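With one protein chain held back, the other chains of the complex are shown just where they sit.
So that you can tell them apart, the chains are marked A and B in the order they are listed, and the count of residues begins at 1 in each.
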Amino acid sequence: MKGMSLIVKSITNIAVGFIFIYGIYIVLHGHLTPGGGFAGGVIIAGAFILKFLAFGSAIKAERQSSTITSTFESIGGLLFIGIALMGLVITGTFFLNFLPKGIQLHLLSAGIIPFCNIAIGIKVCAGLFAIFLALAAVKYSMED
Amino acid sequence: MIELYLFLIFMLIAAIIATEIKDLLAAVISLGAVGFSVAIMFIFVQAPDLAIVQIVVEVLTVVVFVAVILRTTHIDETIGKKLSGAQILSIFLYAVFAMLFLIVVLRALQEMPAFGDATMKVAAEYIKIGLPQAGGANLVADVILDFRALDTLGEATVLFTSVIGVVALMRKSGRKR
Partner (left out) sequence: MMIFASCIILFLIGLYAIVTKRNLIKIAIGFAFIEYAINLLFALIGFKRDAIAPIITSLDAPHNFVDPIPQALVLTAIVIALGTTALMLTVILRIYNRFKTFDIAEIKKLKG
């Protein structure tokens, strides 16, 4: 698909960095402020979709980016299941909150909740970008 | 609560426009208007977590709809033709069902507590033990990732399945010649 004009490309180069940082902030502070893994993951996917829409198919080969995106989604899902199974291995209960709770209202508190948020953020971001690539970017033959 | 009623009326008018208009792109933009009104009403009932997720999910839904429409028949809908017999029968049956449904639902809504007086029998327990036992200050994140984490696992599975379905359906068809 074609890209857009030069003004859109210049502003996208600046804006994508800010949107990415904002999405990571929402994911990491999910246990202290509203947000969490799902909202932050969708915002980071929005940053990638914006870069793809502004530059067209010229940025990289589409098949390669589809493969990398699927790999990241599987990594996110396996990380989430891995945290749950570690609770089963260390204590006797699936999905138990086994890390120390820490000082309240600090960034590194609340046990496994920040790590679960990071895993879900990676998974949702990669999944939504894969949906967008399949629907809007892949060229397919017109007759079945 | 007057602003809540104003946004509800705007939402219903946008919904009726989205179902009846002839141009497909205009219908999708009205769908976007309904989604934004739902997000603003989430802010009015003090649910900022839901408002963030609703806005970004609704923007992505409109993007996916527009991506599908621009690859196909572009603009106009093909319903200018007269109604067939089966369609008139379905509209009549739907009207009967909607009348009965509304009567039963309004009778059920009278038994519920009124708007603004939530009886928090289960939630009182979660609010009391949320910060000491789970450690997070965001009580909603506590509930979805510590007290009810299996629901989050089920939802991650559903999202993964739908992504697999979309990617598998949009492969290039046909064998190598």
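Descriptive notes on the structure:
The rule is simple: contacts are C-beta pairs under 8 Å (C-beta built on N, C-alpha and C of every residue); 3 or more make two chains touch, one makes a residue touch a chain.
Values in this document were obtained by computation on a predicted structure and should not be read as measured data.
Contacts of the undisplayed chain with visible chains (whole complex): A, B. What subunit A contributes to its contact with the hidden chain is residues 32-34, 36, 38, 104-105, 124, 128, 131, 134-135, 140, 142-144. Seen from subunit B, the chain kept out of the figure touches residues 4-5, 8, 11-12, 15-16, 18-19, 24, 27-28, 31, 34-35, 38, 41-42, 45-50, 53-54, 57, 60-61, 64-65, 68-69, 71-73, 77-79, 84, 87, 90-91, 94, 98, 101-102, 105-106, 109-110, 112, 114-118, 120, 122-123, 126-127, 130-131, 137-140, 142-144, 148, 151-152, 155, 158-159, 161-163, 165-166, 169-170.
The rule is simple: only the chains that are shown with their structure count from here on.
Subunit A and subunit B have Cα centroids separated by 22 Å.
Here subunit A touches subunit B in the complex through residues 26, 30-36, 38-39, 42-43, 45-46, 49, 66, 70, 73, 77, 80-81, 84, 95, 97, 101-102, 104-105, 109-113, 116-117, 120, 123-124, 127-128, 130-132, 134-136, 138, 140-141, 144, going by the rule given at the top. Every residue of subunit B that touches subunit A in the complex is listed here, in rising order: 48-49, 52-53, 56-57, 59-60, 63-64, 67-68, 71, 131, 134-138, 140-142, 144-146, 149-150, 152-153, 156, 159-160, 162-163, 166-167, 169-174.
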